[in-house]
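Here it is, the structure, as structure tokens.
Excluded from the complex is one protein chain; the other protein chains are retained at their positions.
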Amino acid sequence: MKRLFGETPDAWGFVLPSVVIILGLSIVPMIWSLILSMQSSDLVTPARWLGLTNYRVLSHDPAFRAAVIHTLVYTVLFVPLSIAGGLGLALMLNRRIRFIGLYRTMVFVPFVISAAAQGVLFSFIFDAHFGIANAILSWFGVGPQGFFADSNQALLLLVLIGLWSGLGFCVVVYLAGLQDIQQELLEAAAIDGARAWGTFRYVVWPALRPVTIFLAIWETLQALQLFDLVFVTTRGGPLESTTVIVFFVWNQAFQLFNAGYGAAAAYVLAFTLLIVSIGLRFARRNQTEEVGG
Amino acid sequence: MTMQLMGREPRRRFLPFSPWHLVLLPVSLIFALPLFWLALSSFMTNAQINRFPPTIIPNSLHLDGYRYVLNNALFPRWFLNSVIVSVVVVFGNLVFGSLAGYAFARMRFRGSKLLLTLMLGTLVIPFQITMIPTFLLMKYLGVIDTLGALIVPSLVTPFAVFLLRQFFLSLPREIEEAAWMDGCSRLRTLWVIVLPLARPALGTVAVLTFLTTWNDLAWPLIAINNDHNYTLQLGLTTFQGQHRTQWAAVMAGNMITVLPVLIAFLAAQRTFIQSLTSSGVKG
Partner (left out) sequence: MPLNEPETSLISRRSLLRGGLSLTAAAGAGPLLSACSGGSGSSDGVAADGTVTITMWHGQADQGKATLDKLVADFQRRNRKIKVNASSGGVLADSMLQKITTALSSGQYPDIAYIFGPDIASVARSPQVAHLGKFTKEPSLRWDDFYPAARDAVTVDGEARGFPALVDNLCVAYNKKVFKAAGVPEPTASWSWDDFVATARSLTNPSQGVFGTGWPADGGEDCVWRIYPMIWDAGGDIVNKDGTKVAFDGDSGLQALTTINQLGKDKSVYPDTKPGSETMYQIFSNNKMGMVATGPWQLPDFVDNKTEYGVVPLPTYNGNPVTIAGPDTWTVFDNGSARVEAAVKFLTFLTNGAQDVQWASQAGSLPLRNSTAESAGWRKHVSSTTGLDVFSQALGYARTRPTIPTYPKISQPLGQAIVKMLLDKATPQDALDEAVQTANAALATG
């Protein structure tokens, strides 16, 4: 049997519990949401079938277009910065000096603090009139900024806060990856006369590739799904400048009772990602394949 | 600046004073800022906290917040609920995530690419939409308003599977192939050889999964009604009234929620430093 099916039966045994829980519990929600996206529904009364009307209306909706742009801006800024920042910090923290455990824990603190508490903290710090941030800026002779009250600054500020709270995650993952690198490789490189940059470029960076790929994908997904931070600080404002896609979805579903429309917006995001990932797969075919996909 | 070579001695040896402290200290302080603010605020009274502009350093310390929190009869119950849910979820993720991650990393099998993509694909629809059908599913299973509703959907997550897969991929295959050749089953190889090597990865999954579950508010808010079944985060929201908030209690509650986790993290730093693997590449 092994010859016929290879390892497939064993492998399926390994993945079965995960498949059952992850896919099993997600299939129904995904299908339910898809159907919802083709209806006019407020979730509490019987829905009306609309086919693709929601999608058509979305394509003309300036508010949705704005939400997409805001989300993309956030993602394009957030993802590279969080990977670079995470790696940089991890390299700095990957050494045995006194208090290193304490430093690592401190960097990790934001991840532990709830979004609500972060919202309160940053609203105080960046208050346009009474906040510490403007006070500090005035020491350097910079005039008071609007921060969360300025529609040009609010989104960028969210990127900063998102980085501040999300870097800890990248650091922890990269630290684990750095620990994984085989001693022998590092020693061999040192013996060959490689210095820090060389070792990094030819040993560390390639060895971290699977982790970097993971972080790139993971952080992109997180950035595209930004919600909590917006909810506790700006509620999509000021003047809707920080309305991102998921906030748009939430607003449609739970404030305006247009759940079908909100679901359609969510699926636009989903379909786009699907197309992008299929495109990436075709691009990868030209490169060497990894085992197991 | 050479990179520190790791693992030479079983005990740590520190440089007398490393210049890195000058960089790491300010950087870490920036990140740890809210913790100080939280800690300070938790020892203030409501009146002190309500001052505007906010008091940074209070001129007197009070335990009002802590007293309020600990007097709450249900607080220990909430703590226990959070612990139960988080621990079970971590366990599930470690076990099932390792199994699946290993299969994806090392075994060739039909449909593996598709499965992995599908698993990641489930992350694409935002929670705000999927929470209602998930609620319906949990209702169907009869676990709404119980801890089961909090455990089942998170028992294994794409995060755990994906991260562990990536880690397993980065391990050198030679050790496993040797074991496989010697007649070890895949499962034994995983259990005896791979997992010990993957301690940093497992630790990472454990910590991050624990924290995500510990901090989760949105789903318990929907799935739990009865205040005996609240998690800690949910319970803390009850200190905020519609118009008036017991800020001291909120801060104290947050400290009680956050501190044990951080202390455990600090203590667990040792497991993030991998033990010697001298087996290495040699034949």
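Order as written gives the chain letters A and B; numbering starts at 1 within each chain.
What we mean here is this: contacts are C-beta pairs under 8 Å (C-beta built on N, C-alpha and C of every residue); 3 or more make two chains touch, one makes a residue touch a chain.
Quick caveat, the model's predicted, so the values are computed rather than measured.
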Of B:69, B:105 or B:152, the one touching the omitted chain in the full complex: B:152
Where the missing chain touches chain B, by residue: 46-47, 50-53, 88, 92, 95-96, 99, 131-132, 135-136, 139, 141-149, 151-152, 155, 181, 183, 185-187, 220-230, 234, 237-246
Residues in chain A touching the chain absent from view: 9-10, 12-14, 16-17, 20, 42-45, 123, 127-130, 148-149, 151, 231-240, 254-257
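Here is the rule we use: only the chains that are shown with their structure count from here on.
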Chain centre separation in whole Å, for chain B relative to chain A (CA means): 16
Residues on chain A engaged by chain B in the complex (per definition of touch): 5-8, 10-12, 14-15, 17-19, 21-23, 25-26, 28-30, 32-33, 36, 43, 89, 92-118, 121, 124, 130, 164, 167-169, 172-173, 175-177, 179-180, 182-184, 186-187, 190, 195-196, 199, 207-211, 213-214, 217-218, 221, 225, 227-228, 245-246, 249-250, 253-254, 262-263, 266-267, 269-270, 273-274, 277, 290-293
Touching residues on chain B, where the partner in the complex is chain A: 1-7, 12-15, 18, 20-21, 23-25, 27-35, 37-38, 52-54, 96-97, 99-100, 102-110, 112-113, 115-130, 132-134, 136-137, 152-153, 155-159, 161-163, 165-167, 169-172, 186, 197-198, 200-201, 203-204, 207-208, 211, 215, 217-218, 233, 237, 254, 257-258, 261-262, 265-266, 269, 272-274, 276-277, 280-281
